[in-house]
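Every protein chain of the complex appears in place save one, which is left out.
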Amino acid sequence: MIIDMQSSEVPRLNMSSWEIGESRYLPGMEIKKLGKEKFVVYIGPQHPGSGHMRIIIKVDGDVIVEADPDLGYVHRTMEKLSEGRAYIKIIPLVERMAILDACNATLPYVEAVEKLLGLEAPERAKYLRVALCEINRIASHLYGFGIFGVFLGHSTMYMWGFGDREILVELAEKLTGARLTHTYPIFGGVRRDAPQNFTDNLRKAIRYLRKRLEDYRRMFLDNPVIRKRLEGVGIVSKRAATDLGLVGPNLRASGVEYDVRAVEPYEAYDEFDFEIPVFEEGDSLARAWVRVEEIKQSLRILEQVADKLDKTKGQQIMHDRFWAKVPPLYKKVFEAEGRVKLMPLFAILRVPKGRAFARTEAGRGEITYYIESDGKDKPYRVRIVSPSYRNAIMFKYAIPGHRVADLPAIYGSFDYFPPEADR
Amino acid sequence: MAYISIWTLTRDVISTVFWGIVKLIFWPPIYQFVIIPGLVAALVVVISIIWFERKAAARVQMRYGPLEVSPKLAGYLQLFADLIRYSFQEIIIPRTADIIPFITSPFFALLLSLLPLAVIPVSPVKWTWPLTLSAMRYSVLIAAALTTLSPIFIVAMGWASNNRFSTIGSMRESFLITAYELSAIIGIFSVVATVHSFDFTNIVNFQGGGKWLGLINPIALLAAFIATLISTSAFPFEISDAENEIVAGPFTEYSGLMYGVNMGTAYIKRWAMSVLIVLAFLGGWRPYIPPPNAGYIAGYLVPSLIVSAKAVVVMALMSFLRAVYGRYRIDQALHISWKYVFALAIAGFGLGILEGYLL
Amino acid sequence: MDDSDGNKKVYVGNLDESAERARELLIKGLKLDKIIDWGTTFSLWPIDLTTSCCGCEFAATWGPRFDAERYGALPWLSPRQTNLIVIEGTITRKMACALRVSWEQMPHPKFAIAMGTCALDGGLFYNSYNIVRPWKIIPVDVYVPGCPPRPEALARAIVELQRIVKKGEASKTILRGMARSKPTPKLKEDPCSWWWG
Amino acid sequence: MMPAKFVHKKTPKIGVLSSIGKNASALVLGLKYFFEPNRFTLMYPREYIVLDKRYRGFIVLIKNKCIGCESCARVCPTGAMKMVKFEVPNPKNPEKKKIVKYPTINHQRCVYCGFCVDICPTEALYHVPVHDVVYFNLADMIQYVESFQKEPVSPTAAEGAVPVKYIFDPERGLVKVRIKEGEKQ
Partner (left out) sequence: MSSNDQLKNFSEKLKENLGDLISKVEIHKGFILIETHIDKVRETAKKLKEIGFDHVKSVTVVDRMKDGVFEVGYHVSSYLNKDLAKYVVELVTTVPRDKPLVPSLTDIWLSAEFQEREAYEGFGIIFKDHPDLRPILLAPPVAELKPMRKDFVVKEEGIYRELPKKENVSSKVSEKKG
């Protein structure tokens, strides 16, 4: 049998043979058959309502009958590039897929390599990782709210979201030395110790953010105009969410109880007392509310982390394998600046042969890494599946049946971040 | 032989020319259409209001807004900079556009949105009325009719641009026209029912002594206010040029000066509607009452300034909503305007009739 | 009046010269060039072409803490009304088409800022098969290093661009018909070839 | 061990009447912030943030400390840091030339991850907390050994702008504070 790679037998798009969830259509919507006079509208990539992607929609009047997401406008071939680079160089590389959620994006990679190396970070390093992860999660949700505000024409929400995000960015900057691209977790630990007044500042920020969440509710979530736009829009049932394999807040807004922090607690997440909010409605409003509740829980985690950080002050933040035999200059620098100097062996780190799979809960949902090592200083294969990529399928199935004006509302509620999806 | 001093002659000529110019300026059609509350006032107000809109939103949003252009004036010159930039930028006319409507529509829309200002009285003094006495008796009717003209050209703009987003935008605009016009006109006409007159002068005179019709009949005021928001695509009804959905709606393809004109048109329309609302509901030039045979200043300039000041406040209120609201969806806006605003307008009209019977 | 070929000619003066004189009068008398440059300086509206992850810092620059709207720069949505492109990071092969099309849709005079290492020399993705260098697509006035650059760095780029414009970069194209100091690069291949056919 | 719990919640419902109240609530909140704005904008060209010492800004070489071990070039994820070989006369054997290597940096590529600074065994590289330098030519951005040793100057500071810092406040979030002369960061 000869296979022609570009054969014409590639099946074409055929909506009618599709079934999602329990019914053929998403609840409350009926997909009309496209008439002769179809009107194709290209939303993006230079379009305010699309970000850096394109959605090709076919409209019948004002109702979208078909949506075809066209991804890849920020596809930077991270998987291929990582096959040619040393392990440590991949950390900043994969970080770029979600720089607003940097720690969460790199952590599973670091974990996977740590699994292969057979080492685990020291206690304080774990707390620092959790601290940065939660800071990033809140910052990422606030970013999402900001963009959501823009999509609904609510410029104040954008400004408030970005303004309050600056507090978290400032915290992260004080901790890691960079605003967004922290490159913080590293094999065996983290790169910097917390500065002197970090926990005090953290507590102040938590108090302020708690107060602001109430403002958000009054201004944005309970605002009748916004509610009207979100309520009952883009409903995804529990079954559909499972079938489509959604992740993160979008999944939990549809009533599925899944969060990697609870299912397979990584780092120090099993030591903290927190809840994971789950909403039943599955519409855009529920997706927005899930994030608000998650911010509240993240603040709760951060409070506990602050206590733990105070308790473990002065402890080692690097695994013994990379820290026991370092020259005295390294320890002097660590004591003076809290900066972990790296052994030159990091540049040519060889990882034992094997395969590892790691998953963590990033701001937008579960992020998974599959790493295969053949014993050399470069990985044989790195497979990254990011939350936005798994959520991208929603555009195809959740948008048809809605009006053109609902597209930004649904897009915003997914909190979709194209660089993360395209990798 | 009579000796004519060269100085006297010069003085006479100068005074003739001066008074001629003054007369021309205060000639009602010119004054109202071009100066106050027409083009010049409208431009000044629009520039100030856009500045206010940006600064007010910025205040709520924890920042400063336009500033560096003139830090001492808190960035007031920002709009002039934008205007200059617009005016000298390249004007692109897409090859696929329908050229004649594409070019002419923005200017027609601008002129027609100014027209209602040319038929309303801004002073009770008879010589200042821009229409004949008999026509003046129906000034509410004429002004209301003229407000409905400019949207047609916005629809034409979208059609002529031959762009998908423009087409969707103009479709939305045409949906909205039908939705708001009735409510706006019925809302304003409820005062007619109360006062038993189509004459703005009578309506304003009726509102003497703080007896503003907006206070007597707040329902109709609310209906007219919301209808104005819809008609001028102000938040939360910024739908026909919703940026995040359909780029700039009917104006997507316009560049340079022509977009500047378009941007001005929506605000000028809001200005005209605000002036109408002020006359109908907020007491017009009251509490000031000019003497019956007052001159240019006391009889024309002062009352027109009072009307303008009140209208600016109304506009500022409308602009502030940007900081609080997002935008509705088109079907929700239609739903609101037909189900609630229209009902409000009818209720206001009923209340107006009742009050007209009682008062 | 007949000229040597016997054609009838109406003498109306040298039109080119008159136009030239009128232009000089406008420039010298009204200082029109200064006015245009002033207006353009404080009205650099970047187009909302979010190309990559530097968009986070782009958005933060217009956020409350750094508030680039103070400079009169307002991110705008339709390319027809803008005059600045901020290339926010990586340009992939697919996005290169959108970048070029957006650039061509913008009216003159227009400017560009390349933001982030990805927009300068590929940054972390320097050897990727799916990215292009944006300065091969459109002319870039200011380069901002960093990955991503701090919002201050982008604000600095805007301030520097304002200084460039104030020196006459806008008026010379409008009034004198001169080319911009950074010429538009000639495309070696059509970035949109995959899209057209 | 206290694993996280899943808690089911519902979005709050509001009726037609309470929506009037919610409208008013949003408007009142807007007016509150209009009259008492909580602004913390940095007036950038006239003010600049004095960055933390730990900030990972531009990288500078201390040539005397450099031993030419190539670690920085090997760990650089972008190939911004590269070694340049120089031939210098060998004091012991004047006929054979000695080859010394120094790092050079390409700011077109550098992502300021700080791996090179952290991996340098002799602390020959360090970060300068400056990050608002822009360039007009791509060629200016490659720094060879000579220019790599110079600390970049923040153009804003050079223009005489006011240094500020941000402190955390539980009521107002971030608060801009002016740094007085002589005050330590």
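Letters are used for the chains, namely A, B, C and D, taken in the order the chains are written, and counting of residues starts over at 1 for each.
Note that in this section a residue touches a chain if its C-beta (ideal position, glycine included) is under 8 Å from a C-beta of that chain, and two chains touch if they have at least 3 such contacts.
All values derive from a computational prediction rather than experimental measurement.
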Across the complex, visible chains touched by the hidden chain are A, C, D
Would you mind spotting which of A:96, A:154, A:359 or A:402 touches the chain that isn't drawn? A:359
In the complete assembly, which of A:72, A:188, A:363 or A:412 touches the absent chain? A:72
Out of A:119, A:213, A:263 or A:292, which residue would touch the omitted chain in the full complex? A:263
Which of A:90, A:236, A:251 or A:286 contacts the chain that the document leaves out: A:251
Hidden partner interface residues of chain D, rising order: 70, 73-74, 76, 79, 82-89, 100, 102, 104, 106, 144-146
What residue numbers in chain C mark contact with the hidden partner chain? 93-94, 126-130, 193-195
Residues of chain A touching the missing chain are 1, 3, 5-6, 10-14, 17-18, 20, 71-72, 75, 77, 79-81, 83-85, 112, 115-116, 241-245, 251, 256-258, 263-266, 354-359, 366, 368, 370, 372, 380-381, 383, 385, 389-390, 392-393, 422
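Just so we're on the same page, only the chains that are shown with their structure count from here on.
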Interface with most residue-pair contacts lies between A-D
Using mean CA coordinates as chain centres, what's the gap between chain B and chain C in Å? 35
CA centroids of chain B and chain D: separation to the nearest Å works out as 49
Of all the residues in chain B, which ones touch at least 2 other chains? 60-64, 68, 243-244, 247, 323-325
Where does chain A touch two or more other chains at once, residue-wise? 47-48, 92-93, 156, 159-160, 163, 166, 181, 219, 223
Edges wherever two chains touch, nodes for the chains themselves; is that graph a line, a ring, a star, complete, or other here? complete
In the complex formed with chain D, which residues of chain B make contact? 56, 59-64, 68, 320, 323-325
So in the complex, which bits of chain B are touching chain A? 57, 60-63, 164-165, 168, 171, 235-236, 238-239, 242-247, 322-332
Which part of chain C faces chain D closely enough to touch in the complex? 64-67, 70, 117, 120-124, 126, 135, 141-147, 149-150, 152-153, 155-157, 159-160
